Structure formats: structure tokens, C-alpha cells
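Right, one structure below, let's go through it.
All protein chains of the complex are present and in place, except for one that has been dropped.
Moving on to chain A:
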Amino acid sequence: MHFTINGTKYDADPDIRTSLLDLLREHLGLTGSKKGCDHGQCGACTVLVNGRRINSCLTLAVMHQDDEITTIEGIGTPDNLAPLQSAFVRHDGFQCGYCTPGQICSATGMLDEAKKGWPSHVSESLDGDIALSDEEIRERMSGNLCRCSAYPNIVDAIREIAGEDA
């Protein structure tokens, strides 16, 4: 099978039981995506599939032959950090770093959802523009757990980037 990940084509022949997360981590050496629970409960495995954030532990690799997949490795590199990544560093939006790739992929997807006007549980109205208040950011990011509890710093980092985008 062929997979398109971060714009690069990969050949792989995964077991039909292999999750997208295990394809990345165990078959392709893309270990940036993390496994915290393997059950869709923590968000550490968040990647973007065709621009939308998903828990890669909850989907099978064989379902994604024709998709554009973006992982943390495709967002930036240590020598060339994406703005959101450097904002995480500046605001200390992590400690152990294990939830961090998921937080960053999730925030990337989330910023796009907000830009498209998708409402959340705390949005005042179901249509119209979304102003990303801290409350909106917290609500929209709550699928990404961080046991180090860097949450306020993560919100600071996302707010800074959301502000620049607006």
C-alpha cells in the first residue's frame, strides 16, 4: 500500500489490525506521534488527515491509502520550527513533552476549525465568526490531556498564534 505522509510517499504493508498510529510509529519510524492510551481518550496520537484532526489510535491504517496525512514531523523541525511550535517553547507549553505533538497537531486543526466558523460547546451562537477566547481554546483543546498540566501555558501559546492569524 501507499501512504502520503507529510507530503512524502511511503510504501508499507500493514497488518489489517494495525492502527494508523502504529503504522506511523512502528512501521515508518515516525515516532513523533505518541501513544498515551490507544483508546481515543488522551489525544497524544492526534494527527491531521486531510486537514482534520483525528486520534490516529482509533483508525486503521488500511483506511488511509488515499489520504493526506500530516504528523508533527510535517509541521516543523528543530531547525525550522513552525510558529506554533516556537510559541510552545517560549510559553513552556509542555514539561515531559509526551502529550506535546498531539497538542500541537490538535491546535493546528483547531485553529482551522475556528477560522471556518465551526462552533463549540461554549460558543454563543451556532453561526457567525468565532472569536477564540481562552474559554473557546480550553473547550476545543480538552480532548488533549496533559498530565504535567501545562494547560495554561498551552493556552498562552495558542492564543498568541491565533491572535497573529486573525
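Brief remarks follow.
The definition used in the following text is that contacts are C-beta pairs under 8 Å (C-beta built on N, C-alpha and C of every residue); 3 or more make two chains touch, one makes a residue touch a chain; residues count from 1.
Rule of thumb we're sticking to: contacts and distances are computed from a predicted model.
Not every chain of the complex appears here, and the one that does not is recorded in UniProt as "Xanthine dehydrogenase family protein molybdopterin-binding subunit", selected from "Peptide/nickel transport system permease protein", "Inner-membrane translocator", "Xanthine dehydrogenase family protein molybdopterin-binding subunit" or "Sarcosine oxidase subunit gamma".
Considering the whole complex, the residue from A:L20, A:I54, A:C99 or A:L132 that touches the absent chain is A:C99. Contact with the chain that does not appear here is found for just one residue of A:S56, A:Q85 or A:S123, A:Q85.
Remark: the residues of chain A touching the chain excluded from display are 15, 17-18, 22, 25-26, 29-39, 41-42, 44, 71-73, 75-79, 81, 85-86, 88-90, 92, 94-101, 104, 134, 137-139, 141-142, 144-155.
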